[in-house]
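With one protein chain held back, the other chains of the complex are shown just where they sit.
The letters A and B name the chains in turn, as written, and every chain counts its residues from 1.
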Amino acid sequence: MRKHRLKQMLVLETDNSYRLLIAPITIFLLAVTVFPTLFALYTSTQHYLLYEPYNKHFNGLGNYLFMLQDGRFWGALKNTLVFMSVSLVSEMALGTLLALLLSRGSFGVGLAKTLFLLPTITTPVVVGLIWVMLYDPQFGLINYALGKLGLAPQAWLASDKTAIWAVILVDIWEWTPFVALVVLAGLQSLPVEPYEAATVDGAGSMQKFIHLTLPLLTPYLLIAFVFRFMDLFRWFDTIYVMTKGGPGTATETLNLFGYLTGFTFMNMGYAAAIGITMLMIMIFLARYVLRLIKWGG
Amino acid sequence: MIRKLKNVSLALLLWGMIAVFVFPLFWLFLTSLKTRVDAFSIPPKFIFTPTLGNYANVLADGTFIHIYFNSVKVALLSTLFSLLLGIPAAYALVRFPMRKKEDFAFWVLSTRMAPPIMVILPFYLMFKEFNLLDTAFSLVVIYMTFGLSFVLWMMRSYFNSIPVDLEDSARIDGATRLGAFVKVTLPLSAPGIAAASIFTFIMSWNEFLYSLILTGNKTKTAPVAVTSYITFEGIRWGEIAAAGTMIVLPVLVFGIVIQKYLIQGMTMGGVKS
Partner (left out) sequence: MSEKRKKKRMLLPIGLMVLSMLVTACSGSSGGGADNKNAGESTPGSASGKETITLTAAMQQHTAVDALKEMLPEFEKQTGIKVQFDILPQEELHSKTELALASNSDQYDIIMMDMMFTTQYAQADWLHPLDDLIAANEASLKPDDFMEGFLSAFQTGGKTYGLPFYGESTMLMYNKEMFAEAGISEPPKTMEELIETAKKLTKDGQYGIALRGARGEGMNIYIWAGFFNAYGGKWLDENGKPQINSEEAIQATQVYVDLIRNYGPPGGANFTWDQVQLAMQQGTVAMAIDATNFAARLENPELSTVVGKVGYAPVPSGPYGSSPSVFTAGLVIPKGSKHKEAAFEFIAWATGKESQLRTALEGMRADATRKSVWDDPSYREKYNYEGWIDVTIEAMDSADPDYRPRIKEWKRMGDRLGIAVSEALATGDVKKALDSAQNEIEPYFK
C-alpha cells in the first residue's frame, strides 16, 4: 500500500506531490540565504570597522540611529527614489510598446528580435564606459551631434544638474529591452479565441488592447515591474563606472553609498545596517505593490 | 491605403527604436577597431583606418579565452539549475492545493532582494570556511539566487495560462500527471522557458561584484577581466571596446538559439479537442 502511494506521489498523482516539487528550491534557498541574513542582522548591531577589529562592540540600534540623522543617507535615498520612479515608468511604457511592435511581425522582425536585446546583453560595466565616451563634453558624439544641430553642448555627467538625468537615460536604454522581453513572452501566451470572438463582435484594435490584452498581460507586466524595481534599487555597476556617485553626491544612490561605506570606509556595521534597511524598504514596497495589483486587477 | 500607411509608420517606429538600442554598441565596435588617437578625435570619426591591435592585445596572453570559458561555464550551470529547481516549484504553485502560495512566492522573490553589501561579507566568510573561494560552485550558487525567483514567477504565470483541460485530456488518454506535464505543458510553455533562460543567462554572465570578490585567477569571469583594463596608467579604451565586443557574442549566440522558442506561439491546433 505504502509503496503504491509513494509511486503515485512521484508521478504527481497525489495532492501532496507538491512537496516533492518545491523541496529542492526551498532547501537550496534556505541553505544559502539564512546564514547571510542572520549575519547581516547581527553585524548591523555592532560597531565594527574592518580595520579596527579590536574595537568591535555591540551598540544596539546605534548604526540605525546614526543613519536616520545622516544627511548623506537621506540624499542617497532621495536619489534612488528619483531614479526608480522615472526609470520604471519609462521602461515599462517603452518596453511594452517595443514588445507590441515586435509581436506584430512587421518588416524584418526576425532580425529585430535578435537585435533588440543588445543593450541588456552588454555587460553593465561596458555600457557605462560606452556612455562615458558618448557623453564626453569635448570628444563625445552626443555633444558633437548637438553642435551640428545648433544646440548647446551640455556637460552631462560633469554637471550636478544633468548628471542624474544622463544616468537615468542610460538605465532606460539598457533595460527597456528586458521589459520588452518579458512582455513579449507574455504576448506569446495569449489565447487566440477571445480575440477572434471580439473581432466577431466588431471590436476595434484599440478596444481589444485595453479590454483583452492589458488584463491578460498583467501578470507579466507585474513581473517586469517588480524585477526592475528590485534591480533598480540595487543598481550599481553602471553608475559606479560613469560617475562613482558624483558630481558631489548628485548620483549617489543608496546602493553606491552602502558600497562606499562597506568597502571604502570599511564600516561594516553601518553598511550592514544600510543593507538591512534597504531590504526592509524593498520588502515593504514590493508587498504593497503586489497587494495593490491584486485588488485592482 | 491607410492600412499601409499605418504599417509603414509602425515599422519605422520599430526600427527607430532598434536603431537607438543598437547604435551605442555599434560605436563600441568601431572603437574597438580604432587607435586611441582616433577614438577621441574631434570630430568623431566614422571613417578611419581600422586596426586589429586591440583585439590582439586582449587575446595576447591567452588568459582571456580561459576567462571566457569560466563565464560560459558559470552562466550555463546557473541557468540550468535555476530551471531545474524553479520549474517544478512553479508547477506546484499552479496545479496543486497548497497553503500560503502567495507567501511562498513572495519569499522566493525576497531572496533576491538583498543588496550585495549586506551579504557579501557573510558569503565571503561562508565560502572561505568551506574552502570554496575561487570555485565555480560558489558563483553558481549565488547566481542561482538571482535566477530562481525569475524562473518561478515567469513560469507560474505561464503555467497558469495553459488550460487544465489540455493536461486532463492527456491524462484521460492514460498519462500520469507527471507525463502530462512533460508532454503537454512544458512544450507549450517554451516561450516562457526561453525568456527565463535568457534572463538568467544574461544575469549570470554580466554579474560583476560577487565575481570580483569571490573568484581568483582560476575562475575569474569576463566582467572582472574587462575592468582590469581600467589601469593605473589610463583607461585602455581600445582593449575595453574589444573585450566588451567579444563578451557580447556568446550571449548573443545563446539568445539567437533560444529565440526560436521565443516566437513560438500557443499552437492550440493539434492538442485542443
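Just so it is clear, contacts are C-beta pairs under 8 Å (C-beta built on N, C-alpha and C of every residue); 3 or more make two chains touch, one makes a residue touch a chain.
Just so we're clear, the structure is a prediction, and the values are computed from it rather than from any experiment.
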Could you tell me which of the visible chains the hidden chain touches? A, B
Selected residue (touches chain absent from view) among A:Gly62, A:Pro153 or A:Pro194: A:Pro153
Which listed residue, B:Leu25, B:Val72, B:Val94 or B:Leu121, touches the chain dropped from view? B:Leu121
Tell me which of B:Ala11, B:Leu59 or B:Leu84 is the one touching the absent chain. B:Leu84
Looking at the full complex, which residue from A:Phe58, A:Phe265 or A:Tyr288 touches the chain that isn't shown here? A:Phe265
Provide the residue numbers of subunit B that touch the chain removed from this figure. 35-37, 40-42, 61, 81, 84-85, 121, 124-125, 128, 130-137, 176, 178-179, 182, 212-213, 216-218, 224, 227-235
Footprint left on subunit A by the chain that the document does not show: 7, 10-11, 20, 24, 50-53, 136-139, 153, 155-160, 243-250, 260, 263-266
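One rule holds for everything that comes next: only the chains that are shown with their structure count from here on.
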Taking the mean of the C-alpha atoms as each chain's centre, how many Å separate subunit A from subunit B? 14
Subunit B contacts subunit A in the complex at 7, 10-11, 13-15, 17-18, 20-22, 24-25, 27-28, 31, 39-44, 84-86, 88-89, 91-93, 95-98, 102, 104, 106-123, 125-126, 141-142, 144-145, 148, 150, 152-154, 157-158, 160-161, 176-179, 181, 191-192, 194-195, 198-199, 202, 205-206, 208-209, 222-223, 226-227, 235, 237, 240, 243-244, 247-248, 251-252, 255-256, 259, 262-266, 268
In the complex, go through subunit A and note every residue touching subunit B. 10-13, 15-18, 20-22, 24-26, 28-29, 32-33, 35-37, 39-40, 43, 94, 97-98, 101-102, 104, 106-109, 112-127, 129-131, 133-134, 136, 138-141, 144, 173, 176-178, 181-182, 184-186, 188-192, 216, 219-220, 223, 226-227, 230, 233-234, 236-237, 254-255, 258-259, 261-263, 268, 271-272, 274-276, 278-279, 282-283, 286-287, 290
